[in-house]
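Structure first, then comments.
One protein chain omitted, others in place.
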Amino acid sequence: MLSQEEIVKTDGPSNGSPLVRMESKDLTVKYGQVTGVKNISLPIYNESVTALIGPSGCGKTTFLRALNRMHDLTRSAVITGEVLLDGYNIYGPKVNPVTIRRKIGMVFQKPTPFPTMSIFNNVVAGLKLVGINNRKLLNEVCEKALRQAALFEEVKDRLTDPGGSLSGGQQQRLSIARALAIEPEVILMDEPTSSLDPQSSSKIEDLIHELKKNYAIVIVTHNMQQAGRVSDNTGFFYLGELVEFGETGKIFTNPVNKRTEEYLTGKFG
Amino acid sequence: MQENQTANPELKRPLSIIYRWLGDRIFLTVTVALGSSIILLALSMAFVLYSESSTTWQEFGIIGFLRGTTWDAGLHLKFGALPFLFGTLITSLVSLAIAFFPAVAIAIFMAEYSPRWLSGIIENLVQMIAAIPSVVIGIWGIFVFAPWMRETFYLPVFTWTADHYPSLLPVLGNPIGYGITTATIILALMIIPYITALTNDAIRQVPKEQREAAWALGATRWEVIRMAVLPYARGGIMAGAMLSLGRAVGETMAVAMLIGNKNTLPFSIIGPASTMPSVIINEFREAVENLHLSSLMAIALSLFVISLIVNLIAAYITRKLSITGGQLV
Partner (left out) sequence: MRRVYDQKSLRQRTIWDHFILGLLMISTLVVMVPLLIIVGYVIINGAGALNWDLFTQELGSPARAMQGRPTGLVHTILGTAVVDLLAILIAAPLGLGAGIMLSEYPDHKLNPVLRILNDTLNGMPAVLKGLLAFSLVVKPMGTFSGLAGGVALAFVMIPIIARSTESALMNIPWTIREAALAIGLPRWRVILSTVMPAARTGLVTGFLIGFARAAGEAAPLMFTSFGSNYLPNHWSNMILGPVDTLPQRLYSLAISPYKEWHEMGWAAGIILLTFVMILFIAARFLTRQKIKT
């Protein structure tokens, strides 16, 4: 196990606004007796991409899912500590997780279009939930979200086809469009390219570059090159702890912690 | 042990040819013979039912028999299947309509809402209830349910109708307690466990990712079910409903004990009626006339065809509406 002293934190973001959009404070997730992640404190800056890397089983996905209360669905998960969104604790006693998830969108490892819904209905699914049925407004939002997700040109003539009829890469961009349509403040991405071919992956990466102009993005990835390409800040997780967090360039060229260096140079992982 | 000896190829080389080639040959032949006998069995069911009922088809013709409304085994020996076709379709369809939503509701509650210990209890209960023999349900129906229905509902409704709309009495029927409504309610209770079990299976097939995607859009629990779970599971649920309809169509003993066994149309709402299985059970043991026996076999063949169609539709739905890997197949 790592001792608390080993955790090294370096300062602030290199570019973009220094505004901290989200922040976790001493966040611990336990499944029964098993500890998923332990005492994670990490800032997420606005208009920037934060990458979480580390060997599999290190807790990066567990941490990500704690950021929009997805663990509420796992009956055995116990969470202590705080996650602040614009200064408010999302684990506060009066907070409804449903509201939180509308502010913090999520994209998953596997593309998850609702297979029986049309492409259009997939994109506006989150809007229909809250009773928005104005066709004009829905059309507008759908087009905008699909354009943001760089999918509009490919599907504009077949919006009524089922979501399952798209290719894998398109399905993932559809999932992103669906998350964008509800205008979240933060987007969490859990290895969004791991089930895609290289060409689709690079499209998603370009997309992340575009999106960070408007959103705070957290991306979990097992692909270090990807983390290096898309992120501004990087956190390295190991055995459920945050070993090192800092500016991506710095971490990749000059890591402070030995384990980070070993991981980045491929000695384990 | 034998295995240890034969495990060493050196030891059994002299036996090799017989042991290996002939052994495999014999084993395969025996297996295939046993397996194929099931094929024969299924085919023979259709063939036997047809050949045993041929007299009836010759006498009345297929259409004539199916549309015939008279079932007279006494004087005129005239047989028509319409009352039983009608009785079977009404009881099974109405019982499915009654059973479907509560049964699906239990499955949803079990799979999505209730704590794990409670789901376990409900699931075991549902499976246990599905295993109760039809005759056991029947005896409860005869001695408890039917008299209770008569006292609590049929008699008051009958008296009220007699006072206010006496002309409707023939439509309502005799309040003896045994009749089409009683049988249908029991039938609904009996198929609920099947629909629940099959719906539960279908809901369990819904990938975790689909649910999470809906959660991540800020859906409430019910919205997750409506948006992600039910659309994904709909093929399985519909197929389950069809299979349960097949059960209701073929359900014999409890219905025969409760439906009152009236062989002539028109049926009334609470009065006695008959279904295809119930008339077979009631009359086959006592039938002596050749034409009577053959007509009961003709009813059986019709039941066979209906069951076959219902099962084929269920298989078709499963194949057509099942969803794999996020894609509609």
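Observations on the model:
Note that the chains take the letters A and B in the order they are written out, and that residue 1 is the start of every chain.
The rule is simple: a residue touches a chain if its C-beta (ideal position, glycine included) is under 8 Å from a C-beta of that chain, and two chains touch if they have at least 3 such contacts.
Here the structure is a predicted model, which means the values were calculated and not measured.
Taking every chain of the complex into account, the chain not shown here touches A, B.
Here one chain is not drawn; of B:48, B:62, B:97 or B:168, the residue touching it is B:48.
Here the missing chain is touched by one residue of B:62, B:77 or B:136, and it is B:136.
Note on the undisplayed chain: of the listed residues B:81, B:103, B:241 or B:273, the one touching it is B:103. As for the chain not pictured, it touches subunit B at residues 2-3, 6-9, 19-20, 23-24, 26-28, 30-39, 41-45, 48-49, 52, 101-103, 105-106, 108-110, 113, 122, 124-125, 127-129, 131-140, 142-144, 189, 192-193, 220-223, 243, 246, 249-253, 256-257, 277, 280-281, 284-285, 297, 300, 303-304, 307-308, 310-311, 315.
Where subunit A meets the chain that is not shown, the touching residues are 96, 98-99, 127, 129-133, 137, 141, 182-183, 214.
Everything below uses one rule, namely that only the chains that are shown with their structure count from here on.
Listed in rising order, the residues of subunit B touching subunit A in the complex are 115-116, 209-220, 223, 227-228, 231-232, 234, 323, 326-328.
By the touch criterion stated above, subunit A contacts subunit B in their complex at residues 68, 70, 73, 75, 98-102, 105-106, 108-117, 125-126, 129, 162, 164-165, 171, 175, 178-179, 182.
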